[in-house]
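Report on the following structure.
Missing here: one protein chain of the complex. Every other protein chain is in place.
We just call them A, B and C in the order they show up, numbering each chain from 1.
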Amino acid sequence: MKVSIIGASGYAGEELLRLLHRHPKAEIVHITSEHYAGTSISARYPHLTHIYENPLESMEKIHLIAAGSDVLFIALPHGHAMQIAAQLEGYPLRIFDLGADYRFADVSVYETWYHAVHTDPQADRVYGLPELYRERIRTAHIIGNAGCYTTASILALAPLVRAHLIQPDSIWINAVSGVSGAGRTAKESTHFPELYDSFTAYGAVSHRHTPEIEQALSEQYGATITVSFTPHLAPMSRGILVTCYAALLDGVDGDAVDSVFPHAYGDEYFIRLRGRGAYPATKYVRGTNYCDIAWHIDPRTHRVIVFAAIDNLVKGAAGQAIQNMNIAFGLDERMGLDLVPMYP
Amino acid sequence: MKVSIIGASGYAGEELLRLLHRHPKAEIVHITSEHYAGTSISARYPHLTHIYENPLESMEKIHLIAAGSDVLFIALPHGHAMQIAAQLEGYPLRIFDLGADYRFADVSVYETWYHAVHTDPQADRVYGLPELYRERIRTAHIIGNAGCYTTASILALAPLVRAHLIQPDSIWINAVSGVSGAGRTAKESTHFPELYDSFTAYGAVSHRHTPEIEQALSEQYGATITVSFTPHLAPMSRGILVTCYAALLDGVDGDAVDSVFPHAYGDEYFIRLRGRGAYPATKYVRGTNYCDIAWHIDPRTHRVIVFAAIDNLVKGAAGQAIQNMNIAFGLDERMGLDLVPMYP
Amino acid sequence: MKVSIIGASGYAGEELLRLLHRHPKAEIVHITSEHYAGTSISARYPHLTHIYENPLESMEKIHLIAAGSDVLFIALPHGHAMQIAAQLEGYPLRIFDLGADYRFADVSVYETWYHAVHTDPQADRVYGLPELYRERIRTAHIIGNAGCYTTASILALAPLVRAHLIQPDSIWINAVSGVSGAGRTAKESTHFPELYDSFTAYGAVSHRHTPEIEQALSEQYGATITVSFTPHLAPMSRGILVTCYAALLDGVDGDAVDSVFPHAYGDEYFIRLRGRGAYPATKYVRGTNYCDIAWHIDPRTHRVIVFAAIDNLVKGAAGQAIQNMNIAFGLDERMGLDLVPMYP
Partner (left out) sequence: MKVSIIGASGYAGEELLRLLHRHPKAEIVHITSEHYAGTSISARYPHLTHIYENPLESMEKIHLIAAGSDVLFIALPHGHAMQIAAQLEGYPLRIFDLGADYRFADVSVYETWYHAVHTDPQADRVYGLPELYRERIRTAHIIGNAGCYTTASILALAPLVRAHLIQPDSIWINAVSGVSGAGRTAKESTHFPELYDSFTAYGAVSHRHTPEIEQALSEQYGATITVSFTPHLAPMSRGILVTCYAALLDGVDGDAVDSVFPHAYGDEYFIRLRGRGAYPATKYVRGTNYCDIAWHIDPRTHRVIVFAAIDNLVKGAAGQAIQNMNIAFGLDERMGLDLVPMYP
């Protein structure tokens, strides 16, 4: 498969390069960056010296790129992918968008949260979270890769919601991310000394991953579910841990919770159920496509807490996109993704 | 005032030394460490070279220490303070215990959560959280200094609970601490490479700060309140951020929330209300006795989120103990504590 | 003393505010920032909320500022101070420049290394390193505060050079700094994820602190000394450690080295000699004006290694400027600077 990456100079694009390097079926043909076009990717990322010396190209040649590619990964801020994809109808390629443009079944949700008009509402698309939407991913033209926080949040809560074990209006999601989730663009808020030895929140009650989570959980539940999602920034580079809080429905006990997770994810290679009482750590999944999940029951309050840890750049971005690509092309879902976490 | 510190070789004891150095009324007379007795504190903490060269003594001479002291800080694991205090009845000194022994009005709560018999249940004691218990702190013999997580959690939630703005059974507390909260004893779980670039939780549904929070909030509310408290460890040294979640009662709007915090804390020097929509960061209070508080209203879910940030070793331990001491001795509460956060 | 700070929105300016808060003789009257003029310093630095709410002003009013000030700290990039100071001749104030403009006795050195014309070569100025130039600091109009790397490097090597114990052409200085040394301006090179879990060098054979070190060491030695200076960036916020390498002259033994340091610095409050075989750590001086020094003798190679640790923002910038101010105004040199390191 000939693979091109639109927006290769950011962290997600660069992570695609890292992971695709070991994919036996993928060959990188084009990588683009409007800002760095004309230079080598290794000039932008010296760690890629001798590994990738490909030139960064401009999207101006998007038709040429599309004509030579079977797979197009788009790793750009929202709003760009729908413009690119609209231009490429008719090309026999599959598009995997790491941004938000194609994540919503109802584009009015997108328009409300992103304050933008959706210009490609009829696209043949699917929400790119393989554990829930594998079948549709096989055939959809565009896969709107699930977001980082959302992947962890949905995977943590979907089994409980689907089985109707928790009160649907009782969900709180507390999320913590490493700073790579903010991208590579330098800002004062992500300047090293500002964040070192500091912990804070941001985006409370307004973060755009909220409607993605609600969309998926509502589908699982069979009715609308509203959640509160509160992201935080930890002084580290990689990883997301979500701590999900909910009240158990009357009559639901710990055994019911214990059984619902294996039932939901028994065969899922990338989900590691660590069981009741365990504590996933972001370091346990670092550099890999795993999502580690564990849960705790609070008998005093008849509540449940679910932890899920992922690497925001892998299962939260590039790894999941490759997993989606493998599914879409009928390959073994694990191809190129049989990674061991880098520890310590 | 002659001040002695029982247990000066841990982080809380050492932080007392740092802060008392600038206290105009306090003179350090004895510092103890059973493990390091006979050596200088500067051998254990080279950063104190030339500043404190006091010898570490053994508690074996506790009566001699007590006879020469007006103030006794006890910075030992729970279980020790009640043994020490019981021996010292009759000495004209005030005891400020940084551990848990004297934090509970109902010692059966202590016994349940700490799995230990309380041997000094009749002591004249008060819960050492000045913003709520200032009057009793003036006169009590023993001040059971509030815990680190609990200080932040109670200060964040007390105004809402007291004013009956939130559903009392809807509270979740998500807490994050730097690693200094685990003390100075080396363990594999706090070995540098294990925690670096990692984020995880611990102590879910079982952490011993839970009943402290419930005790204070129940008092404020006028009836029993049960909460869920979930601590996490961030890869940093100092600081606690609590993110408190609750459902607003019907009819309560954002203005009511906005007014309840200034009403509760208007004159409190150490509480900095950052207002609705702000984000306290642990770095903004680092090294100081401040507790920064901000809140957010989620109109979609009719919920409230309250953030509170403290330095776990200052407002969460040594600083609060000194604040309590100042109150107990009729001094200006801010004496020695007019600190500027160290930034960046 | 009425104190104004030109350039208060950077880390050095903000650190002056932190330290001056406890100075009993200093009163802040004006603080400036061209970029943030019109806003409160606490808007730029939320950690200063309730502590400093002073407005940031523009330098356009420099004559008004000068007329109302006894002390002017200038914390701007090089090139600005010489323009400001030239305008203020005749005002009865003392100027403490934290930049490089007034550090060189021979302005041609400045012009060579900074690629700029010096426009105020006749100023009554002194190199602001109190341990070596205390007497001149008492009277000079302008104190050119020594740089951060240079302070540590010169203090480490001056005793050996002055006593002619080392080969003058054998000196290498390996320096490591935390990222706050790069200032507050966001750049990709200081973006959090770029530096986290990474260590690298920069500025080899070309760093502008080199001629400062050579100027001071040559003066101590009595003839020209040339050194190699190699700075590195460690993934931390504060602190500088210099590791200085030199060959001992024939006939010089460890005892001679052991005695030269106390002889040089016996009464210096801010220099803590940790002795032969010790290891200063940046954390042992964090937040303070101390410079910790230790040395090692290598009998196999007849060489000496000297370590010196400082806080780059205190002894390397704001603290040293206040120390210079205290000297210039005949105050106790330690006034406002009797700080205890923040640990851990």
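Details
Criterion: contacts are C-beta pairs under 8 Å (C-beta built on N, C-alpha and C of every residue); 3 or more make two chains touch, one makes a residue touch a chain.
Given the structure is predicted, the values throughout are model-derived calculations rather than measurements.
When the whole complex is considered, the residue among C:I6, C:L132, C:V257 or C:A281 that touches the unshown chain is C:A281. The residue from A:D70, A:D197, A:D298 or A:E333 that touches the chain not shown here is A:D197. Contact with the omitted chain, checked across C:T119, C:T185 or C:T200, is made by C:T200.
In the full complex, chain B contacts the hidden chain through residues 11, 178-180, 184-188, 190-197, 235-238. Seen across the whole complex, the unshown chain contacts chain C at 169, 172, 174, 176, 178, 193-194, 196-202, 204-205, 226-228, 230, 232, 234-239, 241, 243, 245, 279-283, 286, 296-301, 303, 305, 307, 309, 344. Contacts to the hidden chain, counted on chain A, fall at residues 11, 14, 17-18, 21-22, 45-51, 180, 184, 196-197, 237-238, 272, 274, 278, 281, 283-287, 292, 338, 340-344.
One rule holds for everything that comes next: only the chains that are shown with their structure count from here on.
Dropping chain A from the picture leaves the other chains, by touching, in one piece. Put simply, the chain closest to the centre of the protein, by Cα centroids, is B. Computed from the mean C-alpha positions, the centre of chain B lies at a distance of 37 Å from the centre of chain C. Centroid to centroid, with C-alpha atoms defining each point, chain A and chain B lie 38 Å apart.
Counting partner chains per residue, chain C shows two or more touched chains at residues 11, 180, 184, 196-197, 237-238.
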